[in-house]
Structure formats: structure tokens, C-alpha cells
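Here the structure is laid out as C-alpha cells; the discussion comes afterwards.
A protein chain is absent from this complex, but the other protein chains hold their places.
Residue numbering begins at 1 within each chain, and the chains themselves are lettered A and B in the order written.
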């Protein structure tokens, strides 16, 4: 019985790299169900790879194997790992921070370093630049298809030794909640924060309330305005900004039928802070 | 026995949204064959979603289930529906006009409103912005895998109550055929009309004939020129415009190895009229 294999990378779909990963995985086991998370992670952006894994993982059945390859350190001594989460999902990836979000929300119950003497595509020795295909897709497919057990990945690692990127936690101070810009909803230009609806509810806010939103980059204010807390985009006029609850039950900032991110040049990561206050 | 499930949206492939839809569908039934129509529908463009469904549906076996999610009205009282066509295909979609083209060419023989108390991903209550995943992909996968019958979608609706976008019918007046710009062939910049080869043939036109082509937007002339009716692009020189028969057996306008749509800023929908006349 094959598990699903879900691939993510920053390779794009314009050349043969992703298809080679599919081919290697299909060669390991023809009946394997192979899916793509996304291959449009901005080049070298580990933060976003970490975010996309976390955003998607819970919609796949436990025992699904994810392969995530954003790997600016390929060729260095960074480790190649596979981990098992408390929910029973597996992730195969370079150990460079791409597990940051998952580590914080799902327990990682076991981690193993990939033993390349076993888990590397035969005859792929010379190339140092395509571990995504030769090591990660190959190992992920072997794990998903049951060719190897999780123990067969390689020697066990201390879960605490896995690398994490810095995060600015969301917290409440008076009638203000502060957090960071976690990610952009690229297609629609919306800004997604790491402030959960649950935290926000502690401030006793209701749909329709007015809110003051301030966004800072490296401590410098880049946006400040009053907007409504909307149940949906339909609650505001076209072109108006709003605070809304996104598909992860976190707060997002949007312009109804416009791009908030483009309008104000908003970026992501721990250097982008946001504060949302109740207006009395 | 699983049917194929074919997904369409305006979500793009750059984040985890489409993968979450795949994950939800795969979770419903592991053996389900999941495909994508396109996820590059321009944001909120219901007309194009409707067109792409129509363009593609007949190349899939009857009993295939399509899920189409372009949903600017999410959060309003717009209905969520599933329909069955005379050809035996199923479409799951918000009822906002995305069935416009299919309604006109295939009979819709039965329509049902999705009962969200049954057909909604468990534990997805708080989010109002991701019906694509929680309702449409989930319901489509349940229907395609036989977890529910079509009756299990929800209560029956009058087919006549389904929402349609306005269309300007193609018709012949003297030695001129008039219609509208239905869609752009984006990759190659060609313009596709709603004038069928069958209609055009009534004007007794042959390959090689000279034609006068006029394009209007909201009644204002934006293009007027003489060109050839070509059997294929190879019948014209590089850079020359031509009228040709597209893959839907409708008339298209192209520049051989150039972009007609970009060159003259052509758009789509009922506000874009086109007239093609025989030159004697």
C-alpha cells in the first residue's frame, strides 16, 4: 500500500527538474501517487517553504510523505533529514530551517539523517547541485512506497538539533495585539499575519468593529490606517481595506478586489511587524 | 470505481491552496484520479472560468466531476451548486455565472444545492474564505468517488434558476457575420470569437479569401483591416494577420508568430464585438 508523495521546491515548472523528480519517484514504485505542493517558492526562500509546508500538511492524510527542497546551502555540510510529526506525516528536506513552522505547531516526534550511502539514486555521484532529485525525491519515494521503513532513512538525530528560523510571537499588550507578517497571499495580494483568531477574540472584538492597523519594517512605520473587521470581503466596498480571518484562522489584511501587498510594498518574515488596536 | 476529478480555480499554483484541495480530495478516496484544468483563471473572472469549463469538458469521459472555483461573492448568500449535464458530466461550483457557456451548449439536466451540513470538510467552521477547499473540492471528491450519489449533494434546484452572464450571439447580416470576443488564446496572443465555422460557411467563404475584420469595444472601433482566411498559420507570412479555425471550430484572429491581442489591446466578454465581412 503506497502513501501519497507530495513534492515542493523552488525549481519552478519551466524546465525538466521537477519532471526528473517525478520520474525518479515513479521509477521507485509505479503505483505511487505523486502530487505537487508548489514549485514556485521564491528562490532560496526557506521561510516561505517552511510556511507552505505548515499551511498544507493538515489537509493530507497522516502517513503522507512530503519532500521540500529549498536548498541554498547545497554542497555545504548542512544535513539531509527526514522527520516524523506527531500527526504521523513525514517530511524529507535539507535541515536548514524549512521545518520552522511545523516544529512550532505539530510535534516532531522523530528525526533521522539521510544515509546517502543507501538513499541516493544509483550512478548520481558527480553532481553536487541536484540533491532534490538524487537524494530527497529518491528517499521520499522509497519511504512513501515502503521500500524502506522510517528507520531505513538513516541514523536517529536529536529532534532539538533541527535548525529553526527566528519568529516574532504574536502577543496582546493592552487593547493592541502585535505580531508579524507571516506570508503574502500572492495571487490576491493579501497580507497574512501570525495573529490567530483565538488570540484576537481575547480582545473582545466583533465583526464590524473599527480597528487601527500599523505595519513596521525593521522598526520603521510603513502603513497606518483605520479599517473594519469584516466577516467576508463582501462586507466592504470595492477598494476598501479590511481585517479578515483567513483560511488558517489567522488575521489577514486585504483590499477588497485589490492588492494590499503591492499597494504598500509589504514583505514577510520576522523583520515585518504588525499591530492591530481596537478603536473606541 | 472512481471517476476522474478535475479542478479549476483562480488560486494560482504559487501557494498551498491548490495542494490543500488535492489533499482534501485524496483524503476522501485514495484511489481517486485528480487532475487540474487550470488554476490561472484571472482573479474574479467568472466569464473565463465559464469559458474554460466549456472548452475542456467534452474531452473528458462522461461522469467526470469538475470543480470550478472563481468566487468573488464568497461570504454572501450566493448558492453552492452541483449540476449534471446531458452528456453525463458533473460540475460543482458557486452559482455565479460559471455555468454560462455549458448551459448554452450542453443541456443541464439536473441541479442541486450543496447541503453544507453534510458536504463540508469536518472542523472547517470558522473560515469564510476557503470554500474552494472545504466545500467544493470536498463535495466534488465525495461525488467522484461514490461516497455520495448526486442526490446526496443536497436538495434539487430549478435548472432555470441558475445564474447566467450576458452573451452577444453570433449572427449573419448580409455578407457580414457579427459576434463577440469570447476568449484570448493567452500563450500565443490569439483572439477567439464566438462565431462558428458552421455559421461562417453559410457566407460561402473559402480558404484563401480576403476578409474585412472590425473589432469594437463598447461600440467604439478599435481595429479594422483586411486579412486572409487561412487553413493554417503556415499559409501566411511571419507577422501577417489571418482569420483561422481554432481548436473549437470557431473563428480566431491571429498574427503569425506574433500576439494579435497584445498588439491591439483586445479584451473579452460581451462588450467586445467583432464583425467579419467578405471582400468582393
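Basically, a contact is a pair of C-beta atoms (placed from the backbone, for glycine too) under 8 Å apart; a residue touches a chain by one contact, two chains touch by 3 or more.
Fair warning: this is a prediction, and the values are worked out from it, not measured in the lab.
> Return the single residue from B:158, B:173 or B:234 that touches the missing chain.
Candidates B:158, B:173 or B:234; residue touching the omitted chain: B:234.
> Of B:6, B:46, B:167 or B:266, which sits in contact with the chain we cannot see?
Of the candidates B:6, B:46, B:167 or B:266, B:6 is in touch with the missing chain.
> I'm checking contacts with the chain that's been left out. Which of A:11, A:136, A:188 or A:272 qualifies?
Looking across A:11, A:136, A:188 or A:272, the contact with the absent chain belongs to A:11.
> Which residues does chain A use to touch the chain missing from this display?
10-20, 22-24, 26-27, 30, 34, 43-44, 72-76, 126-130, 133
> Which parts of chain B are in contact with the chain that was left out?
Chain B touches the chain not shown through residues 4, 6, 13, 33, 35-40, 52, 55-56, 59-61, 64, 183, 185-188, 197, 231-235, 244-249, 257.
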